[in-house]
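A protein chain is absent from this complex, but the other protein chains hold their places.
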Amino acid sequence: MKITRRVLLAAPGALLLPAPTRADRQSLSEALRQFTGGQPMREGRVRLDVSPLVENGNAVPISVAVETSMTAADHVRRIGVFNERNPQPNVIIAQFGPRSGRAYLATHIRLATTQDLVAVAEMSDGSLWAQRVMVVVTLAACVEG
Amino acid sequence: MARVLLRVPTSAEKGAVIEMRALIQHVMETGYRPNAEGVLQPRDIIWNFTCRYDGEVVFNATLSPAIAANPFIAFTTIATQSGPISFTWEGDNGFAQTETRHITVT
Partner (left out) sequence: MKRIIAALLACCSVAVAEERRSGLFDMRPEAQAMQRDDSMNPGMLWVLDGEALWGRKPNPAAQSCADCHGDAASSMRGVAARYPAFDAAQGAAIDLAGRIIQCRETRQGSAPLAREGQELLALTSYVAHQSRGLPIAPPDDAGMRAARAQGQSIYMTQLGQLDLSCAQCHDDNAGRRLAGSVIPQGHPTGYPIYRLEWQGVGSLQRRLRGCMVGVRAEPFAYGSAAFIAIEAFLMERARGMEVETPGIRP
């Protein structure tokens, strides 16, 4: 499909909405603040597994695992994953409990460009643990028409 | 009805931690992509995934446009009792689908 000038000019009702700019997209730090309620995060216990280099950002496998016994007394309540440069900062937020067995989650995500990913775990005692990883994204060379 | 691929053990020992994988066919249109005429295509995503087993929600996830098309999720739960395990996806435009599998726990 070709985007031609004639097509663009001939579409009177078409709104060319720009993608969210850096100024108006909710920032990563705001999204983190929303998840953590402003409480401090510590590094450790959370392992965010993602390849440091991906060839196509359309389906990037990630997994998050948290060191924990997952008992009623000490378990992960939530895991949140957030990104730095997609049009919006959320990736996934998942809920866990003692019945989970392991604090583990794997999925395939989209990455618009090279950026940081942050995984945060909220424990049953309210403490927060995080890991931040940078991912380099190269894109397919021959872009289709 | 979207096509679904579930990997759920059919049997397990009581107390064992079992891994479950769910893959569903869905475009997960982000809402940020323009079509050939430059018009943004409206968002159309699955935003919630829930697993219910033995009377409770054992896993729940809120998805965003950053989840890849044909969303895949893997997670674990403890095998407690024989019975149905249900998986529910909900999304934009009234998307709602539930699939059930049966597990035998010995």
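First chain written, first letter: the chains are A and B, and each begins at residue 1.
As a working rule, a contact is a pair of C-beta atoms (placed from the backbone, for glycine too) under 8 Å apart; a residue touches a chain by one contact, two chains touch by 3 or more.
Not measured: the values here are computed from a predicted model.
Trainee: Considering the full assembly, with which of the depicted chains is the omitted chain in contact?
Mentor: Result: the unshown chain touches A, B.
Trainee: Since one chain has been left out of the picture, which residues of subunit B touch it in the full complex?
Mentor: On the subunit B side, contact with the omitted chain comes from 3-5, 7, 21, 23-25, 27-28, 68-70, 72.
Trainee: For the chain that got dropped from the picture, name the residues of subunit A it touches.
Mentor: 51, 53-56, 58-61, 108, 138-145
By definition in this document, only the chains that are shown with their structure count from here on.
Trainee: So the centre of each chain is just the mean of its C-alpha atoms; given that, what is the distance between subunit A and subunit B in Å?
Mentor: 18
Trainee: If you look only at subunit B, which of its residues touch subunit A in the complex?
Mentor: On the subunit B side, the touching residues are 17-19, 30, 32, 34, 36-40, 56-69, 71-78, 80.
Trainee: Which part of subunit A faces subunit B closely enough to touch in the complex?
Mentor: By the definition above, subunit A touches subunit B via 1-3, 7-8, 11, 14-17, 19-20, 58-60, 63, 83, 86-88, 90-97, 99-102, 104-111.
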